[in-house]
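Structure provided below as structure tokens; questions to follow.
Then we have chain A:
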Amino acid sequence: MTRTLMEVQGIRKKFGGITAVDGVSFEVREGEILGIIGPNGCGKSTLFNCILGQLPPTEGKVMLDGDDVTGLRPSAMNRRGVSRTFQLLQVFPQLSVRENLVLAGQEHKGTMFTRLFGPRDAGLTPDANQMIEFFRLGHLAEEKAGGLSYGQQKLLDAAMAFMAGPRMVLLDEPAGGVNLTMLGHLEERLRAMNTERGATFVVIEHNMDFVMRLCTRVVVLAEGKKIAEGTPAEVRANQAVIDAYLGH
Partner candidate 1 sequence: MKLFAATLLVSAAFVAPALAQTNAPIKIINVGELSGPGATVGTNFKNSADLAVAEINAKGGILGRKIEIVHFDTQTNPGVARALVQKAIDENPYAIMGPGYSGSVKVSAPLAAQAGIAQVMGGEAAELTQLGFNTLFRTSFGQQSSMPKIAKYIAENLKAKNVAVIWVNNDFGKGGRDMVTKELTARGVKVTADISTEAGQADFAADVVKAKSGNPDAIFIYLNEEESARALRELKRQGVTVPLVGETTLIGQKVIELAGDAANGARGHIGLTVDAPNDNLKAYGKKFQEKYNYIPDHNGIKGYLGVYMIKAATEKMGKVDQKGLPDALKGLTILAAKEPGILMDLTIDKNGDLDRDSFLAFVENGKQVVKETLPKMSK
Partner candidate 2 sequence: MSRSVLLKTFGVLIVGALIFLPLTLNRYGIYIMSLWAIMTIAAMGLNLTLGYAGQVSLAQGAFVGLGAYTVAIMMSAGFGFWLPLLIAIVITFAVGWLLGYPALRVQHHYLAFVTLAFSTLVFLVFRNEEWLTKGIYGIMGFKRPSAFGVSFQKPIEFYYFTLGALALASAFMAWLVRSPWGRAFVALRENPVRALSLGVDTRRYTLMAFAIGSAMGGFSGALYAPLVEFVDPTPFTLALSLNLLMMVIVGGSGFFFGPFLGAAIGVLLPEWLRFAHGWYLTIYALFVMILLIKTPTGILGIIENMIAARKTRAASAARAAASAGLDKV
């Protein structure tokens, strides 16, 4: 039984009258790929935003290695080794691919001022190149990110999340809008990340097959509540889940 990295305890988020997330709890274990699935609008992304301090949760706690990190600013969470991608593409179109990656790593090197007077690339060019190779973006290193294809940008987006050598990475809809070949490529790379580098993932998806293939454990949400948790096989067999999806 591997040790627990993050513990999410009874997160609840209300917007005015609506309760988007209603007391969800789960844990993330080191080295696993945890999938969080559920029909659209079941509060997956809101849950993510609460965990990462993008939104303050109305109730509940987030523990990282036993420390309470609830409501820390995203930048602080990131420096504690929790990084993420966004549902919608979020790369910096004006910067080159390599620059995007350097940026993703630089804030972890020294302080604001040592960075200012340190090397231009904060000494990250090697790591960046390695990451570029890993995601097979070599031929595009100098291109402005804005010029890449959607799929390529998705890869870059994921790569940026790994730049800082995070303890865990939260991927929000990595499969969204990616064509099949590119999807296979992405899936294969993510798995490699997990096996070769022991990276821990939490993946939000509504593409069931993708999750079922990729994840070791799955949490199912519906209308803001957790309705099931277990291995892909268990979840697939779970009546509540079937209802939730058919009822949807």
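The working rule: contacts are C-beta pairs under 8 Å (C-beta built on N, C-alpha and C of every residue); 3 or more make two chains touch, one makes a residue touch a chain; residues count from 1.
Behind the choice of candidates: all candidates are chains of the complex that A comes from, given by their letters.
Model, not experiment: these values are computed from the prediction.
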Checklist line | Chain touching chain A (counting every copy) in this complex, out of 1 or 2 | finding: 2
Next item on the list: Going by the contact rule at the top, pick out the chain A residues touching candidate 2 in the complex.
Entry: 52, 54, 73-75, 78-79, 83-84, 86, 90-95, 99, 102-104, 106-108, 112, 115-116, 118, 120-122, 142-144, 146-148, 160, 163-164
